[in-house]
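A single protein chain has been omitted from the complex, and every remaining protein chain is retained in its original position.
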Amino acid sequence: MFSFENDYSEGAHPEIMKEMLVTNEEQTTGYGLDPYCEQAVTCIKEKLGAKDADVHMLVGGTQTNLIAIASFLRPYEGVIAADTAHIAVHETGAIEATGHKVITVPTKDGKLTKELIQMVIESHHGEHMVAPKMVYVSNTTEVGTHYTKKELVELYTYCKENHLYFYIDGARLASALAVEGNTMLLCDYKDCCDAFYIGGTKNGALFGEALVIFNEELKPGIRHMIKQRGGLLAKGRLLGIQFKVLFQDDLYLKIGEHQNDMAKQLRIGLERLGYPFLYDSITNQLFPIFPNELIRELQEKFVISISEKVNEEYSCVRLVTSWATKEEAVESFLLAVSDYKEKTN
Amino acid sequence: MFSFENDYSEGAHPEIMKEMLVTNEEQTTGYGLDPYCEQAVTCIKEKLGAKDADVHMLVGGTQTNLIAIASFLRPYEGVIAADTAHIAVHETGAIEATGHKVITVPTKDGKLTKELIQMVIESHHGEHMVAPKMVYVSNTTEVGTHYTKKELVELYTYCKENHLYFYIDGARLASALAVEGNTMLLCDYKDCCDAFYIGGTKNGALFGEALVIFNEELKPGIRHMIKQRGGLLAKGRLLGIQFKVLFQDDLYLKIGEHQNDMAKQLRIGLERLGYPFLYDSITNQLFPIFPNELIRELQEKFVISISEKVNEEYSCVRLVTSWATKEEAVESFLLAVSDYKEKTN
Amino acid sequence: MFSFENDYSEGAHPEIMKEMLVTNEEQTTGYGLDPYCEQAVTCIKEKLGAKDADVHMLVGGTQTNLIAIASFLRPYEGVIAADTAHIAVHETGAIEATGHKVITVPTKDGKLTKELIQMVIESHHGEHMVAPKMVYVSNTTEVGTHYTKKELVELYTYCKENHLYFYIDGARLASALAVEGNTMLLCDYKDCCDAFYIGGTKNGALFGEALVIFNEELKPGIRHMIKQRGGLLAKGRLLGIQFKVLFQDDLYLKIGEHQNDMAKQLRIGLERLGYPFLYDSITNQLFPIFPNELIRELQEKFVISISEKVNEEYSCVRLVTSWATKEEAVESFLLAVSDYKEKTN
Partner (left out) sequence: MFSFENDYSEGAHPEIMKEMLVTNEEQTTGYGLDPYCEQAVTCIKEKLGAKDADVHMLVGGTQTNLIAIASFLRPYEGVIAADTAHIAVHETGAIEATGHKVITVPTKDGKLTKELIQMVIESHHGEHMVAPKMVYVSNTTEVGTHYTKKELVELYTYCKENHLYFYIDGARLASALAVEGNTMLLCDYKDCCDAFYIGGTKNGALFGEALVIFNEELKPGIRHMIKQRGGLLAKGRLLGIQFKVLFQDDLYLKIGEHQNDMAKQLRIGLERLGYPFLYDSITNQLFPIFPNELIRELQEKFVISISEKVNEEYSCVRLVTSWATKEEAVESFLLAVSDYKEKTN
């Protein structure tokens, strides 16, 4: 039964597994101070065109977000995010557990704008209110949309003018980089944010996220923070090996392209069959609206999950493709939808 | 250059790597709800003889300790530990970062006793002081010593009588289980503590620690806590696969035996050569006292690190063996020491 | 220049000051264990008709809220509140600083309803989301509205059915109790919530809030929490003396009546002059909508502050009456408004 439930259903890309195996019996020092981590960091900095950046590899996304935010902010400062943001909804209050308020803003497409941030800034003043000090966006977003270069530049410019840190959650960065027509290259991130993370888990790794810090103010103490919050992996080379494989050549980008290609085939197929989408996405997450009956039938053959109820008869489903999604799976899914369509027409 | 620096210098035991590879392209659900995790938990519970135990697999030791303690204690409660305890010294204040005081006690051998705990209890009263509510021990300890069954039973009995939770950090549990003459079997832990964790990272896994909770009071909410503190691995099956391999047969115990055997050869060899030890250890960590000159010579051929200075001429070195330590490495180390001895006599 | 800015502009009611002076040189034990605190607690329990309630007197409202919530909730549990709630807006993230998410809900009048709470409950499930466990309301609310007995009973019933704690912030409880036609007496609170606090600061005391806990589950450890968060007053009798004076007779209620009477005169006067109100309030906080020009003129003679902008020409002003508000001040304010009206007609 093929699963379109998420992009972490399979293990790692075979090239990663190969390297894990080859290096398995070598002895290295622990905690990310080994040669593989060094090589990975060098590769990443080269792709970023940012030799002064700090790169720290962590195990997971929630961990990375909570450590970054707890490290960057003073205790009374808050972080502004879309009300669909991962940190606002799906991290069990991880940010609040570090003491910081997530100031949420409703959006139409999961994306923050200058105007939305400004509204928060203008409504917060004085010591009786949290001081907004950071803006959090995800690229791609939790609803499959993505930011253009122009949008990110605008947000970062606004943040700098208003003394806000700008942080990008790149859990699905490979898909964002591979978006058709995208001009926001990896080497552009250094000019568009104070810090961001390059997701590994959802882009072909077994696990791992690389936190990149450009802003000098935000660099000190981060390894202490990582250790304190339980994020310093003893056999740290496992992260180094994976990110090295992803970034020494173009594997990371290729994975993003594959994810998007598979999603595109799904999208075009569903559009042809006349199904609308809740969000306008060209990334590896799609949100088609299906009749509940169709969903039940599909769930007999595929693992898919409902994202939200639309009305009594229709629901929005989230379909996600990964490095491992096969064309046959896509075709077989479209066939199942098409069969239903025919049957019910 | 062979390293005796620690027991997380290599990757995973080959049987684990094999299973990781074989299962790599399978699709499973995330976050530890997959069949491999289920199988691992079943294996562990069987070995524990505790079908009602809750078993949660996490990535690392600091993470496990901080999540367990933050989950088990109310905000004003503290945890009693030896002043050499990992949570007291080497977790960057991870426990305090969750809001809880670690109440430390000096010990002679890294081990708590009933009497030491009682002193803490008697000196804490009223709402102006932290309420001691939990006792933390490591088995084996940070200085290579271990607890006997009798000692653990006594500590747990005392804890129950005094309404304290008793928690055992099993980062090096394989070595503790495999100690010569040990009668404290895995199935005895259910009768000796409220919760403990079975270390994977230092016992042949790539990473992973299995938190086991026996006390019903301590079970609720733990998955929320794991997620909130960034400990819920997306591709959770990686933990399931590893613990399944370690516990479906006797691999875990065999790894402990190998570690201890290698350490024993080292110990006997060094004793024969007349070197004393700072702590009396029969586990996989040894603390011989060497002349500084010898240490410098050894460091040209081996990775070893100084644990503490003894006096101007002598220092204590920590030697650690792992699942991967080879007899030749031990022999070559002893030869180097013996050469030095001869040369300087 | 008379101030209608808030209800904490003056010192304490003269009867409180008298008792403070009379007892000043007596020696008592500290930290709320003195006879005055005992007497105050006895008086309060009698008025509550709840001899088993726990009553703890603290210094301020933010302190009381943060201590109560941090004490009542487990780390991953959140508290539901109106998006105008004091804990959501005006406590500088005090609740988040204890690690807990405030889950906010937009309302039309600052009041939660069963339906609004239900929406939160239904949208929160699983360990990736905060677990809503507590409902917070203020009576009177931050926008001057109040809850009827029927409403509070309904909310509490819903909470009990859904295993939620129900907590009422009574910073302005005197005004709520004294509302015209109110049937929600002090002795009804024991049947309508798990815990609440009786505000002193805004109801005639120098400072002080009495936290009342009815639910047995929520009682343990609270004095430890109070001390830990810096809320245990050394000369605790100061709280005892004040609450004793407020509750040994009917002074508390009388203060509420006076506040509401003064506000009523203001309200009727402004209604007569044709000014609308942003919120429909019969408590000691009024939110009239004035032309900006009128506001500027009034601010030359009175201390008043703008609550929010309504449009380019009109703003909403918050007027608050206190135990010390004099009829002459009200009359003089109405006269100033009336003068403006005449002048501009």
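Worth pointing out:
When the chains are written out, they are named A, B and C in that same order, and each has its own residue count from 1.
As a convention for this text, a contact is a pair of C-beta atoms (placed from the backbone, for glycine too) under 8 Å apart; a residue touches a chain by one contact, two chains touch by 3 or more.
Fair warning: this is a prediction, and the values are worked out from it, not measured in the lab.
Only one of the listed residues, B:11, B:75, B:110 or B:231, touches the absent chain: B:75. Shown as candidates are C:128, C:146, C:229 or C:318; the residue that touches the absent chain is C:229. The hidden chain makes contact, of the residues A:102, A:232, A:278 or A:337, with A:232. Mapped onto subunit B, the footprint of the missing chain covers residues 75-76, 78, 89-93, 96-102, 127-130.
Mapped onto subunit A, the footprint of the missing chain covers residues 70-71, 74-76, 98-99, 127-128, 131, 221, 223-228, 232. Where subunit C meets the omitted chain, the residues involved are 2-3, 5-6, 8-12, 14, 17, 20-21, 23-30, 59-64, 66-67, 91-94, 97, 201-202, 206-207, 224, 227-235, 238, 303, 324.
The rule we apply is simple: only the chains that are shown with their structure count from here on.
Residue numbering at the subunit A/subunit B interface overlaps substantially, since over half of the positions present are found in both copies. Farthest chain from subunit C (centres taken as the mean of C-alpha atoms): B.
Note on chain placement: the centre of subunit A and the centre of subunit C lie 42 Å apart, centres being C-alpha means. Note: centroid distance subunit B to subunit C, computed from Cα atoms, is 51 Å. Mean C-alpha position of subunit A lies 34 Å from that of subunit B. Looking at subunit B, residues 224, 227-228, 232 sit in touch with two or more other chains.
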